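To start, the structure itself, in structure tokens.
Every protein chain but one is kept in place in this view of the complex.
Per-chain numbering from 1; labels A and B assigned in written order.
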Amino acid sequence: MKLYGYLYEILENVKKNKPLVHHITNYVTVNDCANIVLALGGSPVMADDPKEVEEMVSIASALVLNIGTLNERTIESFILAGKKANTLNIPVILDPVGVGATTLRNKAVERILREVKLSVLRGNMSEIKNIYGIEALTRGVDSIDNPLDGGKEIAIELSKRLGCTVAITGAVDIISDGEKVYYINNGHEILSSITGTGCMSSSLIGVCCGTGEESLYGTIAGIMIMGIAGEKAHKRLKEQEGLGSFKVYLIDAISKFEAEDIKEGGKINEIQ
Amino acid sequence: MKLYGYLYEILENVKKNKPLVHHITNYVTVNDCANIVLALGGSPVMADDPKEVEEMVSIASALVLNIGTLNERTIESFILAGKKANTLNIPVILDPVGVGATTLRNKAVERILREVKLSVLRGNMSEIKNIYGIEALTRGVDSIDNPLDGGKEIAIELSKRLGCTVAITGAVDIISDGEKVYYINNGHEILSSITGTGCMSSSLIGVCCGTGEESLYGTIAGIMIMGIAGEKAHKRLKEQEGLGSFKVYLIDAISKFEAEDIKEGGKINEIQ
Partner (left out) sequence: MKLYGYLYEILENVKKNKPLVHHITNYVTVNDCANIVLALGGSPVMADDPKEVEEMVSIASALVLNIGTLNERTIESFILAGKKANTLNIPVILDPVGVGATTLRNKAVERILREVKLSVLRGNMSEIKNIYGIEALTRGVDSIDNPLDGGKEIAIELSKRLGCTVAITGAVDIISDGEKVYYINNGHEILSSITGTGCMSSSLIGVCCGTGEESLYGTIAGIMIMGIAGEKAHKRLKEQEGLGSFKVYLIDAISKFEAEDIKEGGKINEIQ
């Protein structure tokens, strides 16, 4: 399958070039994001002050904007770093954490979409629906909508409207560049029981897009790696072990990830 | 014992309703707080900007205010979110981390107590003494006072004064609603050797109070769950294993927690 060729290439390039991924992100999951970037072979840098984000993003290979604990200072930084990334052709990944829950988040996302050209938008079904323009059910930062309930059409149309890859992650992950649509069936529900698996997926997408590969394939790679690693981590759990061990095993699995894992475990379909 | 009936009910309701707990908290232990809320079955959300905290708390079932790394912006948010929670009858839990160590912390706590009606105040002996009005020994955010040294009287009187449940945690945990007083003898001293066990206890209280149960029982549940989980985690430690493994096992134990654990391991006495 030609798709797998791209994914192997991305993995190889990550190891070879160690893409530097600049994050402007929340303080809840930032440590996990840094560690998962390192585990896959990338190099993370976090910097959020308006006075330095343009310089920092200039030396990076990708920029991840995550609004998990946004404030006025960091919103300014999102815009400054995003615009700078655009002028330098550095891919920008937006993780609109909790959009729909508050006006501040809605306005911040509207402003980012207006002023910054994204390469990838990744969110859960509630977040993507909110951006698409449908009142969605939301509980703080967790989605209670099902991606299969109209997700395909939303992904395609939103992708066309924004001119970027759109990924809706959930029980099934739906990814579209406006033309092609892929469903990924990897992952395990336990992933939603630890904080930050969404944020970490966005960071992995940042690493994969930082290789210079097309954003559609960078997005598929990031999400599939997270899903397969989640499955492997879950399989290792023994009787007494729960969510603490799971998180350790997840990072283990990412740091041991190889092309072989995709070949053996990848569950992806192109949808017509 | 009737008390245990309440505790079982709380555990069941957590699993059934997944209470959303809004945190305005410090960036040191925030990841652990999010993960422990998820591990017990709740849903965490962290948001600290004055422009969004009122909206965010409006969709939550409990609000945890933790002053660990406070600043002027977040103090404003404590007040806004707290007042909003009050108008909506959403329980507010205050964790006055390090009060007594600096004037900023003292003033912030005074203001919160003046403007926000608490459901629960949880702190170590130094913190509670400081709020009560006794010069207490403090070393940064760690207490060097013993709860048994006058803690019972302080808990009762402070509870009456503030009209909320007061919990003093330490080697023995003392909990009072101004009338009843309980001593909990669960826990293990190793809990004080990892950061955030106090903060995590407050988060668990948030989850338990988020079920709608009386704050006295929500507080007992949260503190007892932490204590029993700490004992179980400590028992799993093997020869080479230290504090890294302990933290993993602690989250494991919370995520595997069942009513049975309370029945078998709960050590609580009502004091006259």
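Just so it is clear, a residue touches a chain if its C-beta (ideal position, glycine included) is under 8 Å from a C-beta of that chain, and two chains touch if they have at least 3 such contacts.
Here the structure is a predicted model, which means the values were calculated and not measured.
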Hidden partner chain, touching residue among B:Tyr8, B:Tyr27 or B:Tyr183: B:Tyr27
From the listed residues B:Gly68, B:Pro96, B:Gly123 or B:Gly222, report the one that touches the chain absent from this view. B:Gly68
It is residues of subunit B that touch the chain not shown, namely 26-29, 31-32, 68-72, 98, 101-105, 138-142, 193-196, 240-245, 247-248
Residues of subunit A touching the missing chain are 18, 20, 22, 27, 30-31, 34-35, 38-39, 43-49, 51-52, 55-56, 59-60, 73, 236, 247-256
